Structure formats: C-alpha cells, structure tokens
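After the structure tokens below, expect a handful of questions from me.
Just one protein chain is left out here, and the rest sit where they should.
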Amino acid sequence: MSNSFGKLYTLTTFGESHGPAIGGIIDGCPAGLELDLKAIQYELDRRKPGQSAIVTQRKEPDEVEFLSGIFEGKTTGTSIGFIIKNTNQKSKDYSDIKNTFRPSHADYTYTQKYGLRDYRGGGRSSARETANWIVSGAIAKQLLKGISINAYTSSVGEITLDKELQDIDFHNTESNSVRCPDEATAEKMIEHIKEIKKQGDTIGGTITCVVKNVPIGLGEPVFNKLHAELGKAMLSINAVKGFEYGSGFEGTKLKGSQHNDAFNTNGTTKTNLSGGIQGGISNGMDIYFKVAFKPVATLLQKYETINSEGERVEVQGKGRHDPCVVPRAVPIVEALTAMVLADFYLLNKSIKL
Amino acid sequence: MSNSFGKLYTLTTFGESHGPAIGGIIDGCPAGLELDLKAIQYELDRRKPGQSAIVTQRKEPDEVEFLSGIFEGKTTGTSIGFIIKNTNQKSKDYSDIKNTFRPSHADYTYTQKYGLRDYRGGGRSSARETANWIVSGAIAKQLLKGISINAYTSSVGEITLDKELQDIDFHNTESNSVRCPDEATAEKMIEHIKEIKKQGDTIGGTITCVVKNVPIGLGEPVFNKLHAELGKAMLSINAVKGFEYGSGFEGTKLKGSQHNDAFNTNGTTKTNLSGGIQGGISNGMDIYFKVAFKPVATLLQKYETINSEGERVEVQGKGRHDPCVVPRAVPIVEALTAMVLADFYLLNKSIKL
Amino acid sequence: MSNSFGKLYTLTTFGESHGPAIGGIIDGCPAGLELDLKAIQYELDRRKPGQSAIVTQRKEPDEVEFLSGIFEGKTTGTSIGFIIKNTNQKSKDYSDIKNTFRPSHADYTYTQKYGLRDYRGGGRSSARETANWIVSGAIAKQLLKGISINAYTSSVGEITLDKELQDIDFHNTESNSVRCPDEATAEKMIEHIKEIKKQGDTIGGTITCVVKNVPIGLGEPVFNKLHAELGKAMLSINAVKGFEYGSGFEGTKLKGSQHNDAFNTNGTTKTNLSGGIQGGISNGMDIYFKVAFKPVATLLQKYETINSEGERVEVQGKGRHDPCVVPRAVPIVEALTAMVLADFYLLNKSIKL
Partner (left out) sequence: MSNSFGKLYTLTTFGESHGPAIGGIIDGCPAGLELDLKAIQYELDRRKPGQSAIVTQRKEPDEVEFLSGIFEGKTTGTSIGFIIKNTNQKSKDYSDIKNTFRPSHADYTYTQKYGLRDYRGGGRSSARETANWIVSGAIAKQLLKGISINAYTSSVGEITLDKELQDIDFHNTESNSVRCPDEATAEKMIEHIKEIKKQGDTIGGTITCVVKNVPIGLGEPVFNKLHAELGKAMLSINAVKGFEYGSGFEGTKLKGSQHNDAFNTNGTTKTNLSGGIQGGISNGMDIYFKVAFKPVATLLQKYETINSEGERVEVQGKGRHDPCVVPRAVPIVEALTAMVLADFYLLNKSIKL
C-alpha cells in the first residue's frame, strides 16, 4: 500500500491539500498508552504554517480530531483514526494552473501516471500530508519513553552550523524560528532566508537528527536495516534529495584504520563514525544522520513553462509559500524517526525466546 | 519479513557465509519471460571474489542452481527457488573470533539482539548475501527490456571521477578492474587500492548509477516514492553510509531559480537536477544517484578489541578480504536498482483504468 | 496490519460504535473510475439499521462522506478517505455493562487481550464496522463492471431455500425484507424471525453467494487461493462460523467419479461441483459459496453472567438488536466478495508478460 508506512506500528493516510480534510489511521499502537494530547498538538504547531516571519504566511490551525482508538485517555489497541480539517482552501480560481505543468513539481508526473490529477494546491503531492505524519510521530514519541529525538537545521544554503555534535545544546533548537541550536548561526540563516524571500526565490538546506538513549538491538539485519528504514522515511519527505548517517559521504574518503570505532570494555565505542548502527542494528551509541532538502520549487517570480497541450506559457508565481522548507521540516524529521524506531521497538519484542 | 524485498516482484533470502548454501525465492516474476541463464551467471561473475588483483583472493565459483519456476527456458509465474553453494568455507578454527567483537562489525549487535550468533565468517551479516540479490536483479534486468542500468565507481578515497554524466561512456566500465569508466582515473584508483592493501588497510568510495530509458510514471507518490525505495535498497548494501539522487547534498546550496528544471515542449526538461524523479515518480529523464561506501572494517593489522566477557583482547586481522568494496559492489547496485524498477513496473500495471 | 484488508485494492478501517465516527481508507483503487455515489449509498442503505420490521429498530442514516481521492467525479489514484458519522449513540449510562462480560460476546477476550476495552456498545467489536466494508465493496463493484455478485438468505434456522442455483431469480432478493429470492420461503423466514423476536431470542442462518461472469484466472495458486481469500473474508464478518464453496461439506461424501466436472470442448464444464474455482484460480464458471451465521448473542432476556471481578451477576438484555443478522449481512457478503475479486483482478494485471 503506497499510502502506508511501517510494519507493526503503521500509519495509513489520505488527503489532498484542498479537500475537506486530511487524515490517517494508526494501526498497531499498543493498548494502555496514556496519551498527552497537548504534546501532539504542540508538534503540529511546530509544523504549521504562519508560525514565524520566515515561513509561509498561510494561516491554518491544523487541529487534530481523534475519532477512534482512544478511550478514557488511553489507547485501546484498536486502530486510531484521525482527521485534520482543511480550513484555508480559498475558493479561488485554479484555471491558471489547471493545465499548466509547473517546473520541478509533481504536476507532470501525476498527470502522466494517473491520466488526471487534482490540480488544486498540489493535490496529494502537497506537503500538507506531513501533518498526518506529525500526529503519528507524536504518538510514537510517547511510546518511546526515554529515547530523545533531536532534529535541527544544520545548514541553510551555504550557511552551516559548524559545531561538533557533542557540543550542541538541543534545548536551543526551539529558541529561534529557523530551529538552529546555535544563536549566532541561526541569526545568519534567518537573515539569509529573509533576503531570499525578498527576491521571490527559495533556498535549500539540511537537517541533522541525533537520537539518544536508543536501546541496543533495534533494526533488522538484511532488508530492514535501521538506517535503511530511516533513509526511506526521510526520502519520503517532500523536497528531500539525500540521506547519510554516521560518517556519511565524508567517510568514503577514510581508511578503515581511521574509520573503525574501537570498543570500550562496556560495549560502548570510543568514536562513533558508525552513527550508532552496526549491521543495520542499533548499538546503543547516539544515532545521527543528515537529510538534504532542495530549494522549494514554487517561486514568486515570473517564469516560462508548458501546458498539457505542450505549449509554452508564462506563469506568474504567487501565493504564500515557504522560502525555505527546512525550519518547518524539523518536526517532520523527528516524527518519522519516532515512527521508524517505534516500529522496530515493537518488532524486537518477538525476536528471541 | 526482514529477509524479503519488494511488493510484487519480491525476493526472500537465506544463508550464512559458512553454511552449506545461500539462496532465495523470487516471487512475482511474470510468466513467459524467456531467461538468459548465461546473463545471470555473468552478473554473478562480476561480483564474485577472486576476479582481479584488487579484490579478495578468495575463490568461489558462485554458481546459481535454479530449483523451480522455470520450465523449458521460460518463467512459469510460480516462485523461482535457487541456491548458491558455499564451497570455500575452510574447516578452520574459529575459536579466536568466537568470543571476540570485532570493531565496526555486526558481531556485537547480533549477539546483543539475538542472544547468540553464527560467528563463522560473519554469519548472516556477511556480504555473501548480496550474491542472492545479483540473481534476482539479473532476472529483473531481463524483465526490464529497454531500460539500461549503468553503475560505476565514481570515487575511491579522495580520487574522484570528474566528468559530467553525459560525457561518460558506460561501455568502458567493465574494461578495468575498478569499474571506473575513465581509464586514467581508473588507473589511479587501482594504484591507490593496491597501496592501501599493502598497508593491510582498506579504503571507502562511491558508486554512481545512471538509469536510462525509464518509462514515465514509475514510483508511488507518498510512502513508496521511487527515490525512497532506491535509497532503502542502496542502504541495505553492507557498508553503505549514504544515498543522494539528482542534485543531492550539493543541491541544498542552490536557490530555487537555479534548481528548477525548465520544461521543453515535449515534456522533457532542459536540465535534470531532479534526477529523473518528480514527486516520487519517474519523469522520463535519466535517473541518477550516488551511494557512499565506508572502508571495509576488516583490516589485516593487529588491533585491540573486547571479548564477550568485556575483556580487552588483541587480535591479528588475517584472511582474504577486500581492500575496497566498491568494485565488487557495482553489480550489486545495478541488481537492486533493477529489482526496485521491476517492482514499480509491475505495480504500475494496475494504477489506472 | 490487523485493520487492513487486501493487497493491491486495500481497505484500512477504524471506528468504535460509540465514537464520533467510523471510517476507512481505500488504497489502490485505479485512477479514472467514474464513481456512482448513489450506488454506494444504496448499498449502505441495504445494510443500515431500521430498514424493516425484522431488523434492529435503531435509526442511523449511515451517510458516507468522502474526504479525498475523488476529483470531478472520478478516482484520482490516490487514497480515498471516508467517514460515516455515528449519530445514534445515546448518552446513556453504560455502568451496567462496564464491568460485565456478556456471554458469547468479545467483552471478555478484548479485556484479557488489551487490558482494557471501550465497553460502549461493543466498541471496536461492533458490527457497525461492516458499514466501512460496504463503502469499499460498493466501489469495488463499480470497478468490476460486468461481474455480477448475488448474495441472498438461503436459510433462517431450519427454514431453508430448496432450489437449485440455476432456478433462482436474483432479481427477487430485494423484493422482501429477509432477502430470500423465493417469495414463499421468504414469508416463512420472516414469520419465523418475528416469532423469535417476540421471545426475546435470536436465530442463525446462512447466506449463499453466486458470482457470475468472473474472468478466468483470478486467484493465486498457493497461499492466496481465490476460495481461501473469500473464506477469510467471510470469516471476518461478525457471527460467521463456517464457509464452504462448490460442493462443500456434502462433497466429502462423494466419489471422485461423481465429483469431477467434465469439460465441454469450449473449456466450460458440464457440472460445477468445483464452484467455479480450480487450484485456487477461477475457471470462468459461476463461483458459489455458503456462509454460516450463528444466532446473535444479545438476547432481550434476563440472564446470568460474570463481571470483571469474577462475580456472578444477573443482567437484563435490552436495547434494539437484530433478532437475526442474516438479512442485513447479505450486502456485507457481497461487499467483501467484490473486494476480494477486485484485488485479484488488479493482481492479475502483472501475472504474465
């Protein structure tokens, strides 16, 4: 199922940006989990549009309504249905984009694949879908008590946070609108995004995620390696172009004698180029990975493209779009990470006698 | 199932490096495909040990035996069972590694996860498993007539092939033992690997893969995006630390106005920073991606590590290992790419009326 | 996923009888299907409570609201989300059943399995869930143009429709409230149910289903045989105790020489004890099967049972319940049949070159 994610802790979703609602079904959440509904809404608020000057100024409350699976504050073990109503669809005229294929959008591929598409606001390809993931991830976070998942903006364009992981104080991530846990770098990033926005342009960036206190043994050895599932999850986010964990692409330049992580006698390692995963299985060290986001394709500029007849048309980009997707994607990276870990956490319960 | 891959075109595998055989079951290959068995063995030979001076000198014929699913030269639509016998296991004494956790191997995580492990030659975590993938991928390649999948070594350590994709002649890939389609760069890579090998050390590298003539419409929009499945597949290969497609990590530094791929009137694009995929769906342009391999963890050096009692032990690395995994991984990258594409190709048959 | 059904044409559901809504997500419906929404509501009306004197007198409109996946009247190939609001939950006091385990209900097993349960109206174990299946099945029916699926009440208690399948006019099924396509038998059944109802008791029965114009080749040979999936589907319906197809249990008494279906030269068979399926694959003849429903467990009588403390308690059954589940289950049998066939129909598109 193309709209489902996970094996035991699963999410199935639906929704177009301009339908009455988006939503999903979480299946496999264990019974007896006392849910903190405010914590779920808090995560949605971290993702929602209109939260600061450097994100889209669209206003949507993004309030989740749970329809099943929770009784007297606890999960019952049955499927958790939820919806998030779409409140901000304007009854505007879409005739300008109806037959237009915007460059580097999914307009063309959807139309070719399905023979038709819901052209209003990107339809199913809209990143609005990720609000569903936030709900599922927020519940997964509550299931994973004791594990801390910390994503943050590690670069915007050429501006990069140059700090060793161990020197970062993740408490600072939420203290600024770009979600970079270093105040000086954050300011530069914010200025850069404002500048880019003024140009009607957009900019890419990266998010790094660090997971602490992961139990040893999560991940399956062959086709469901922990990092492979994390990679697939991250590559599912709109605009993502790359994923690396541990030493990543830089590690390819090293020799084995430089790269191997020597053991301490308690099973921890002196270094952690492995990124907390060996053979696809968590080893108890911090898991860390980096995700690459391309610049948003929607520009507030005039540009040329083609229509469904293959004719050249000129389009004036307009509307309320993110100049940089990264700040709002930070909670999405965390949500998917939580979902992957929750799934492996449950799978691990049947792995040995 | 942790040992299965794919949804319609599926592979399920088994096997430890020192058991009697490894093997697998391909389920979902359409009936009526006339198989070229020599082409399958050819791919196995590209992966097998002992093929050149820069790979492990272990000798194994890696001959595949098909046990079902093929009748009078054609697939019958039933499951295709196959085995590859292990012929090179020495009856050697494994007592030295039995209780030893080698650094940056899966010894420790397997033991922690399962409570026990088959310690002979890495057991299930051995890259010998990838021979199974080659068989499945070679059949997938034959299913995907007309699509060409071209992987090659794009870097070894710091030595990088600096050529635009369009300038590369993929016919040259097999002309040298490092599988780099540029003779001058290949020579440097080979020299470097030989040097590293002399030191008893190992080195990482990257593989790039270019897929041509992909039909428009492969890939599913939300959780099974084409690049997400490719990424998951690549991250399943032993030693892989990263995956990027299209503009990748470099693309994060660009502005949207630089990154967008403008359309030609026939639906192709003038540039291809998207890497042939929009919204998770192939757009008909070349798909290209890059995979990062860390240096092999097994060194032919003396090193310190711990045993299962948590005591320090000194180990002398020995045996016949690859100084660089990249040359032999080229056909593996191709095989997994073929499997992913075959799966989406079959899925696409039921996508619209 | 325990709340999902199907492989390519899939339904995932949620909902308790006394939550705000039930609903589901249909994933895998091909794009471009023009939906007849009235035909979907018609099927829901066939299942809904309060439709006649012999079913529960509860009133619920059971109106489906589609939230996604349909655009300008056609399916788009994306997931179809829908909800059916619960409008008839009384704000009544459930304290009497809160701690009581009703006999032959799921109260006890849910509580034991999950440690808690939503005790209002049966929670997730309520047959209200089947309204979700009706929606999915009604769309599957529209996908399966040309195939006719005809379920009907073949017995109520000891009263059995004694007619050969070929003599039944399925147009008569909807002409009476018990959904038996023979007027005389239907009257007897209706009288019997009314009598049983007066006693505050309930009665079992069977439903037979005949599927005409099935293409040859649906069903998979080993673990997804057509009849095995139909059987599983039927056994998923609340109160079902048995499934047989073709000659069924009676066929066990026959000799092979009596049971074999001889071929006509066009590939049809002279008899059809096979029930339209050979080796798990449809052979083009009519598929027929029978489903056994036990009597509803909820009685309007006084009875003794236990509470969660293991104490004996006396309970007075009350409320508005079906004296016989069979008439309302007829459209449910059809819906699940359509879902199974739609799934195999789509799977079959990738089965051969």
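Here the chain labels run A, B and C in written order, and each chain numbers its own residues starting at 1.
In the analysis below, contacts are C-beta pairs under 8 Å (C-beta built on N, C-alpha and C of every residue); 3 or more make two chains touch, one makes a residue touch a chain.
What you are looking at is a predicted structure, and each value in this text was computed from that prediction instead of being measured.
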Visible chains in contact with the missing one: A, B, C
Given C:G32, C:P61 or C:G204, the correct residue touching the omitted chain is C:G204
Sole residue of B:T56, B:S79 or B:T337 that reaches the chain not shown, by the stated touch rule: B:S79
Using the touch rule from the top, list residues of chain A that touch the missing partner. 8, 28, 30-33, 77-79, 221-222, 346-347, 349-353
Quickly run down the residues of chain B that touch the omitted chain. 1-4, 10, 12-16, 19-25, 27-28, 31-32, 65, 67-69, 71-72, 74, 76-81, 83, 113-118, 123-124
State which residues belonging to chain C touch the missing partner chain. 2-5, 13, 101, 103-106, 108-110, 112-115, 124-125, 129, 155, 157-158, 196, 199, 201-206, 216-217, 220-225, 227-229, 231-233, 235-236, 241-249, 251-267, 269, 273-275, 277-284, 292-299, 301, 303-306, 310-312, 348, 351-353
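The criterion applied here is as follows: only the chains that are shown with their structure count from here on.
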If you average the Cα atoms per chain, which one ends up farthest from chain C? B
Roughly how far is chain A from chain B, going centre to centre by Cα mean, in whole Å? 27
Distance between the centres, which are taken as Cα means, of chain C and chain A, whole angstrom: 39
When the centre of a chain is set as the mean of its C-alpha atoms, what distance in Å lies between chain B and chain C? 46
Multi-chain contact sites of chain B, meaning residues that touch two or more partners: 221-222, 351-353
